[in-house]
Every structure is written in structure tokens, then in C-alpha cells.
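The following block contains the structure, expressed as C-alpha cells.
Here the complex is missing a single protein chain, while all its other protein chains stay put.
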Amino acid sequence: MTTTTTPARADRPAPAPVRPRGGANKTKSGRRRSWMPLWLLLPSAVILIPLFGYPLYQLGLLSFLEFGQPQASAGEVAEFVGFDNYSTLLGDDQFWDVLSQTVIFAAACVVATLAVGAALAVLLTRVGKWPRLLLLFAALGAWAAPAMTGSTVWMFLFDTNLGLVNEVLGMQGHNWFYEKWSAFALVGVVVVWHSFPFVMISLYAGIESIPVSVLEAARLDGASTWTTFRHVMLPILRPILTIVVIQSIIWDFKVFTQIYVMTGGGGIAGQNLVLNVYAYQKAFASSDYSLGAAIGVLMTLILLVVTVFYIRALRRSGEEL
Amino acid sequence: MNRTSAVRPVGPRRVKGNRKVSRRIANTTAIVIALLTVFPLYWMVLSALKPDGEINSVDPRPWTWHPTLDNFRDAFGVSGFGGYFLNSLIVATVVVVLSGLVSFLAAVALTRFDFKFRTTILVMFLVAQMVPVEALTIPLFFLVRDIGTVAPGFGLSTLGSLMLVNLAFSLPFAIWMLRGFVKAIPESLEEAARIDGANRFTILWRILFPLVAPGLAATSVFSFITAWNDFVFAKTFILDTDHQTLPAALMVFFKPDENDWGGIMAASTLMTIPVLIFFVLVQRHLVSGLGGAVKD
Partner (left out) sequence: MKIRSLAAVAVAGIALAACAPGTASKSKSADEQTGTLKVWLYDEANRAPKEKVVNAAVADFKAAHPKVNVEVGYIPTDAGPRAEKMKGAFNDPNSAPDVVEFGNTDLFGYVAAGGLADISADLDTWSEVGDLPKDLKDTTLVDGKTYGLPWWLGLRSLYYRTDVFTELGIKPPTSYAELVEAAKKVRSAKPDMFGIAVGGKYTFGGLPFVWAGGGDIATQQGGKYVATIDSPQSQAGVKAYTDLFGKDICPPQQCADLTGGKTVEAFAAGTAGMAILPNSSRSAVEAGVAKGKYAVVPLPGNTPGSIAPAFSGGNDLGVMKSSQHRSLAVDFMKILGGKKYQLQMFDAMGNLPTLASARGDVVAKDPWLKPFIDTLNAGTKFVPKDAAWAKIDAQSVVPTMFQKVVTGKSDVSGATGEAKTAIDNAFAGK
């Protein structure tokens, strides 16, 4: 089978087996070196540099200052404190608790989202028209539901006294948010409910886009189903899988609304805090803007490391950005 | 049908002879999962339609004989929901249109041209998505306030500020996603147009843009969601009540003493409907578009 996944040049967009390459290569060097791409990127730059880059720079700066409400509104001068905020944070047991439960929670959400999404994508290819449409529209519904309303509805379903679930299970008075991991599990279910449709629809569309002829050819070549999957489908699906995995990591690691709304800002005695909510509580509830900024910076770095790690693993297996 | 059985991680594996049974099981599974998935939304609408007495009953039933629009009336009448709804819609629409245009141009630059720092810029767009938005609200608040002194239409408590900020935060993902769609359009089409003597502008708008349109539709869903769902910015930047948007207004129903579940569910329903409509409108492009991204 032709599985040309090794690219000719490192900076080429991800190629796929059926890409019409003729003539495209010669355009690389000469004609396309122009000011055109800069003009095209200008609008993005005009928006992103002041509204994203600059605040980001300030966020970094804040994390090295002592900056609370008196500095923000009473005109006190912000003092440069070096890595004090970071050392306070790293020396705080609660930070490590929050960090570790964030990682566990996010990892579980990513895995579950991908597993459910992939399983259902495959299921979609194997069912009749009506069940398929039904599932697709149900998924669209879950996807469309704003995080805020989704969390609210699930909260109501699992309400201690008025909830349908307790009623059906005959567990009136059971508080799903009492135990730390029970609360996390429930929030996790909502996160997966919100995010599996993206995975499912992307992968389903990917599978559907594989030309039947390619699979037919593989079959005629006598390839087993496994070989077909491993060497024909997977390479074609890989770019989509990459996006889906990276996005899931980014989204699930940054879950905010669901935790904030469902556990009332972090659960009983703060047992359900995740980094994002923790940063928000520090920054806004306690007016410790600089500490909140430091958490934000650390979070970005952690996500960066995870993603770089993932991308490098992909590179090693012959895939690229 | 056999072609996908290897990738199927769940459900029973069947030998070829059992295709019909296997199909039926698959159909049933799909339907059951679809119903489970949609149930919370059903419950939301149902609870919005239930009269107060039934909602607060400790014996909830999955239907009602006495549907009422009282909760919706309360939402619109008492809480001024109509205005918030309109605000949200204006912000989201502007963000979708602008983000579509800007990200299209950027995506073309990043796929059709080869220049220094191309990969760097690409990676930056990815990294931008990793920054926790909640943390950025701190510096953004002061920035927006200062913008307000120069351009009052974009200062605090204006819809303009929300448009700007949501635009900025929807762009990285929109560009990142649209890049896949642009990549999927064969370059030979542009090549042909060029040979015919079309200039760059014509190629960009007359040839590429229509071809990428389905992808744009799919991408716009994400920009729409970013703007529509945003509650941190709205909460932080909008200090008066007139310019509040839906998600923050929803919090009005969460009272410290008693949660008005009927009102909350009615408001939630109203907030979900536009997104749902948007999704249904573009769903065809969503499915084919996302697939197109790999088709090449």
C-alpha cells in the first residue's frame, strides 16, 4: 500500500496519499515569495497583537509583581517581587493538590471524550440512515448547548432533593457532589457530553471521506481488516486525529464553566478545584491578581509542554503539524 | 460493511453471516445513545414548560399535562431577557462575520505561501489557544477601560468591547481550523485561473473564497459559540445592566435563597435555541467540511 506519510519538506502542510503534487513544488521558491502573505496576515495581527499579545505580556509581568486591589484601584505602586509569587505557589500544598487533580481530571476527560467520540463515529458508519441522523442531531444538540446551560440542566437532573436521577434510583437525599471523585465524575460526564460530538463528527466525516476505491484496492490486494485500518485508514485520519486530540487536551485542561457552576466554585472545602478555577478564585475572589497571573502562566506552560510532547511523538511517527 | 469492524472498539463483533443482527444491534445502540444524549435537553425544555408546583415537586415526572409559558413570560417580562438576547445576538453576529473574514485571509497566507516564520506563526496560534482566558481578563479589563478613553464605542460597558475581545479570542482557533479547509482545495484551480490572467485579488475572492465557504460555515460555529457562551468577559467588562449579555443574565435566576428552576430552564432554553439553529443550518457543511479537511 502506498502510505506516503513521510513529507518531502518539513514545512509543507501535512500531505496525504492522494494529493495532486504535480506543479505544486515549483511554486515553492520563486513566485510566491512576496509581500502578499504579510498583507493577508495584517488584519489578524492588528487584532491579536494589542488584544492578545499585549495582555499576555502584562499577565507575565503581573506574575512578577505584588499586585492586589490597593494597587489596582487605590494607586499604590506595584512592587517587583521577582519569583515570589511562584515560590509562594510552589510551596503551597494546596497548589500541588489542585495541580494533580487537574491533571487526572483532564486526562480522564480527554480519554473518555476520545473513546466515546471514536466509538460513536465508527458506530455511525454502521447504522441505517434514521438512527444515524438521530444520533447526529442529538450530538449536535449536546454540542450546541452552551456550557452554562448544559451544566445547569445536569445539575438539576442530579439535584439532591428535586432531581430526576435520585427519584428514579430511589436515592433521595443523596448528594452527588459530597464525595470528591463522585463530583468530579459527574462534572466529567458533562464535559464529555459537551465535547464528544466534536470528536465524533470530525472522525465520522474523516472516515466517510476515505474513497471507497482506496479501501476496495486494499481489499483486492488481500489486506486484512487490521492492515487496512492500520495502513490505509489511520494515515488518512491522522491529521484529523491530531487536531482532535490537541483540541481535547486544550479544552479539557481549561474546563472552567462546568466546574465553576456545578460545584459552586470549587466544591465542598475546595475539593473540586482545578487550576483554572483556582486561578480565578485567587485573582478575583481574593484580589490577588499577581498570584492568579502566576497560576495562569504556569497553566499555559504545562499545556505547552504536553502539546509539544504530543507533537514530537507524532513527528517521530512520521506525522507533522 | 466489514471494512470498519476492526476499528470498532465497542459492541460485539459479528461474523459475516450475522450482518443483519449486527446491524440491528448497531441501530438500537445508536438510537439509545441518541436518546440519552438528547435527554438533558428534553428535560430542560420540559422543566421550562412545567408550572411552578410541578418543578418543585419531589416527585418529578418526565411529562406534564399542564404546559405553561409563564416561565418564558417571566424571563422576557420581568427580567428584561429580550434586551440581553438581542445584545448577545449582535455581538455573536459581528464576531462571526469579522472572524470569518480575517481568519480566511490568515489561513490563505499560512497555507498558500511559503515565508519565514510561517511555522512559528502557526505554532503561536496553537499556543494562543492554551492561554487560560480567565487569567487574561485581569489585564484586559484595564486595556478595555483605556481603549474607552480613546474610542468610547469600545470601552467598558459597551457591546463593542465584547466584540473586540471575543473576536481576538475566536481567531486563533478559527485560523487553525480554516487552514485545514484551505489546504483541502487543490492548488491547480488557482493555477489555472492565474494562467487565464486573473489577478491575486480575483483569485482570492472569486475562486478560493467560494470554495472555502463550507469550511467557513463550519468554522463560524466555533466563533459563534465563543462569543455566545462567553460569560467571563461579559461579567467583567459590562458594569451596567443595559449592555449585559445572556450568560451573565442567566445568573440573575440563581438566587442565594431559592433557585427559580423554572426560570433558569426557560432562560437556558432560550439561550440554547439560536446555537441549535446555527448548528442545524451549517450541519451539512460541518460534516462534509470536517471530512473535506482530510480529503485533500
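Note that the chains take the letters A and B in the order they are written out, and that residue 1 is the start of every chain.
By definition in this document, contacts are C-beta pairs under 8 Å (C-beta built on N, C-alpha and C of every residue); 3 or more make two chains touch, one makes a residue touch a chain.
This structure is a prediction, so every number in the text was calculated from the model and none was measured.
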| item | value |
| --- | --- |
| Touching the absent chain when the full complex is considered, from A:90, A:169, A:185 or A:285 | A:285 |
| Candidate in contact with the missing chain, chosen from A:45, A:61, A:189 or A:314 | A:61 |
| Per the touch definition above, residue among B:88, B:236, B:269 or B:283 touching the missing chain | B:236 |
| Footprint left on chain A by the chain that the document does not show | 54, 57-58, 61-62, 64-65, 67-80, 82, 88, 160-161, 173-175, 177-178, 264-265, 268-271, 281, 284-288 |
| Absent-chain interface as seen on chain B, which is shown | 138-139, 141-143, 145-146, 148, 155-157, 235-236, 239-241, 251-252, 254-258 |
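Just so it is clear, only the chains that are shown with their structure count from here on.
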| item | value |
| --- | --- |
| Chain A residues within the chain B interface of the complex | 11, 13-16, 18-20, 22-24, 27-29, 32-34, 36-38, 40-41, 43-44, 47-48, 50-52, 54-56, 58-59, 62, 115, 118-120, 122-128, 131-132, 134-150, 152-154, 156-157, 161-164, 167, 172, 193, 201-202, 204-209, 215, 219, 225-226, 228-229, 233, 236-237, 239-240, 243, 246-247, 250, 254, 256-257, 275-276, 279-280, 283, 289, 292-293, 295-297, 299-300, 303-304, 307, 321 |
| Complex contact set, residues of chain B against chain A | 1-11, 22-23, 26-27, 29-31, 33-35, 37-38, 40-41, 43-44, 47, 55-60, 62, 101-103, 105-106, 108-115, 118-119, 121-123, 126-136, 138-140, 143, 164-165, 167-169, 171-173, 175-177, 179-180, 183, 186-188, 191, 200, 225, 228-229, 231-232, 247, 250, 261, 264-265, 267-269, 271-272, 275-276, 278-280, 283, 286-296 |
